[in-house]
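Note that this complex is displayed minus one protein chain, with the remaining chains in position.
For clarity, chains are labelled A, B and C in written order, and residue numbers in each chain start from 1.
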């Protein structure tokens, strides 16, 4: 069993090594990649993915998956944007609870469909991916929320800083990671999520209210996606019904599986996930520096997911969990 | 004069579409995608024009700007038997077949704000906001004036294949090469942000990293210029790197006001819609033709000439927006 | 010397039915506080079911439970836990990705979802309990990768941590080494000193004798006897477990024994079975007896290519056979009626017809296209031959009773016209009447010159049907007994592991 642990440890150490190796390699070619400035660039690239990755990590650990988080992000951002447009005098911070609650509500919707009808989460959230996106169009009348509508204070969070010149948005993302760590590691909820994902059949025998934990996980994932939604408005200064959050779920899944979260549930750490996010951030920041067209990015994400799946399998050699097995 | 017409146009923004009669001409505008603020303004031009002249206007657009996503909408318009289809095409060639069947049914096809370059035979005319051959030169002049006609500049464009942007970039290169006024300016890089804020931002950051002596950036795309401005704003280097390009006043107002961007350019999307409605009705009623060299009158815009390739421009040159006039525009 | 023991559990009339089959009927049992009580019985006697009812895993169909004199309703495992009843499962339940320490305390901490996890205390407690058991494990490591023995120890530590009044251990010693068994027994005795009650389910009589105070014997779902361990001999225990004086089912015809159909030599799959060798002749029925988990099913699965052996040889009709997949086996004339009918046998939602013809696609679709008439004809004949009772050939097989489902599976294999049939517990969960039909059928099949390997946990079945009986224990063949010499006693003697040696 020390072997397993050392492999898991090696996974995180491995990502650190990969990050360093990657940065060094790029740095040899483009020395200014190794400056504080580029660290800032990378850190400014990742906050949304970081928050989404925390959400997806919790869901995957519970042996589910949520494909709708990009649409939840978009919907929550749109609700907040509409609020700012319709009530220009509203205190800007009100956007945060509104976004988080909106996201939580949509996440709860996923959770209810999964628990009440015992449907596979991947199909449910494929449906809500489309449904929530459609609702975003409907509530916005398919119009973008423009830059002028988003409160200046909110937009400023992406560049002003309370401490060490680190912008608010980065602090919030790392704060979320820290809180996720605390929840995952130090609360009953966190441990029950891991237990549920580790052995769903045994969970009820050990007093875990499976439905409740599942609902909480999806609601949390929704709430975090909602938070990412308002931060999207802060970072990019607009909310677009079709672009905002589109494809977000794939970036997040890529980051999470690189970080060593298992698709078979029960396995995944916040530190690994953070590292996975940072590695993706490094890659995204380095591609344009190296003059590699951005169009390669999706192929890289896809390849990374497939490779991570194979690594995951070789690490854990667990039995088949195909749909047919699950049903019989 | 141009500014006046822009003002006149914005003045009627608040009007709403009125009732119509059975005799009215049905115009449908198919946008690139929904949720694109540029088309909000353009659509308003249609709406307001149809308020004045006898036409029914509807706006439809697919959810994504994917090349084929407009096809079902075009098929549906053919089925509904509209009189005029105005469209901002998502692809220069994927729509040819549908255009053909529309025109076979006597529907007038106008491309608006973008053309199907190389397949012009599939549409009746194109309405472009300005003379695209001059955009490149105007933009170089704009950035030159901001950086004192000296130093390194770069271009942050949309996608590598965006036809309009590539056409303008070609113009910029020619201007730089041939006009001695810009002899001391060097174009060091042309990069592509794919009209996505994230990618545009990383490309802009990479420009700053790769070219420490960069003086100016031209971003001839609304997403790109906003992203570039945001990077400069965030780094606080507005005095070192001048950002300009083509942008929407509504998105750029903040950057102009805080001094991040001193000036940028665009045309009036509103006027495109306005003109397109008049032209469409005129064509259908037979009061106008699409023959090259012909002219017609459009209220607020004056005399319009049909140029080579059945191409119509709504304004002669780009409008420049800066701290002095930015508040006058509402799109 | 001892005061009158107080009663911890009083079970009255506990009955349990699964799908119409009564697996436990009117069991009365009293457990004293502070005793170690052995539950003994053959496979399927109802021991585990009774244990699971106490622990809230199953609800009894009838009957009442009293705990410390007051009536209780154990609705689920958590309720059992709250009442102070802990069950150590035969197959340890664990969360492989959680730490050992957490596995020891999981489900025991109070507090809401957001309450803190007291790591320091959890780890310290877990260490303490494992130390008590003499196991040295790093409790912060995940469970994944622990040996079954260590998992078992963690389960035991769990029950210690729970402060339970009643601890049920379902065959806890099977995976343990003798030293670990000693430790476990010491712990058990210490718990008894503390006044806790332990139910100890085992097949190892000498362990029962070493540890337990009283012993209860179950047979066929009924309580047979409860006695002090010192008052009863091993022989008597075995007799009570077997129970019925043997009335042999008459095998109508005895088939003529022919050539060797299958010859198995030194077949091994480490961890499941070792060095299994036997020969099987045409017309012969060989029984494979032993306890559940002795490796009988694994041998059958290896012979049929479901999970091939690692080493050893199989010769079919005198020719070396390579069996890597069931398809290979079928081509060689083998057929296999698996033990887990629902999981490995039937296609529950498909029609009887589709189930019957599953192994003979070539017969119903000679050209690749299924001939409906051919299929109906073949199915109808199969149904008539084995007198399968059904409403329609097109009804889903899940609607049939267990016995008829089993007949359908047998019929499926007969359509392949096999030379060698492997039947794994073919009569499990089947009404007594249908059982008799099966015995006739098996006899007939042998008479037709087929070779049959019959795996059964029911001794009378083996004794009455088989020409020879092989007995397996802990992965090895421990006895080969000809029909004439076979008795329930000598089969059971060979089946029960005598030395507390773990594999």
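Operating definition for what follows: a residue touches a chain if its C-beta (ideal position, glycine included) is under 8 Å from a C-beta of that chain, and two chains touch if they have at least 3 such contacts.
Operating definition for what follows: contacts and distances are computed from a predicted model.
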| request: Using the UniProt record as the reference, specify the protein name of the hidden chain from among "Fumarate reductase iron-sulfur subunit", "Autoinducer 2 import system permease protein LsrD", "Hydrogenase 4 subunit B" or "NADH-quinone oxidoreductase subunit". | output: "Autoinducer 2 import system permease protein LsrD"
| query | For the chain that does not appear here, which of the shown chains does it touch in the whole complex? | reply | A, B, C
| Which of A:241, A:268 or A:281 contacts the chain that the document leaves out | A:241
| Residue of A:22, A:105, A:181 or A:250 touching the missing chain in the full complex | A:250
| remark: By the document's definition of touch, the residue of C:118, C:145 or C:396 touching the omitted chain is C:396
| remark: Among listed residues B:38, B:73 or B:182, the absent chain is touched only by B:73
| query | Hey, which of C:358, C:421 or C:454 is the one touching the hidden chain? | reply | C:358
| Among B:25, B:85, B:162 or B:246, the residue in touch with the chain that has been omitted | B:162
| message | In the complete complex, the non-displayed chain touches which residues of subunit B? | response | 28, 34, 58, 60-64, 66-68, 71-73, 75-76, 79-81, 91-94, 96-97, 159-162, 194
| field | Missing-chain contacts mapped onto subunit A | value | 65, 67, 113, 117-120, 122-124, 126-138, 141-142, 241, 250, 253-254, 263, 293, 295-303, 305-306, 309-310, 313, 319-328
| Since one chain has been left out of the picture, which residues of subunit C touch it in the full complex? | 18-21, 23, 304, 306, 325-327, 329-330, 336, 338, 340, 342-351, 354, 358-359, 361-362, 364-365, 368-370, 389-392, 394-396, 398-402, 404-405, 412, 429
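Simple rule for what comes next: only the chains that are shown with their structure count from here on.
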| query | Linking chains that touch, what shape results: line, ring, star, complete or other? | reply | line
| message | I'd like the Å distance between the centres of subunit B and subunit C, where a centre is the mean of that chain's Cα atoms. | response | 76
| note | So, in whole Å, the Cα centroid of subunit A is separated from that of subunit B by 35
| message | Quick check: in the complex, which residue numbers of subunit B touch subunit A? | response | 33-37, 40, 61, 63-64, 160, 191-194, 196-199, 201-203, 205-206, 209-210, 212, 226, 230, 233-234, 250-254
| request: Show which residues of subunit A lie in contact with subunit B when the two form their complex. | output: 30, 32-33, 37-38, 41, 44-45, 133, 137, 140, 142-144, 146-148, 152, 155, 158-159, 236-238, 240-243, 284-285, 287-289, 293-295
| In the complex, subunit A residues that touch subunit C | 1-5, 183, 185-192, 194-195, 197-199, 202-208, 212-213, 216, 265-267, 316, 328
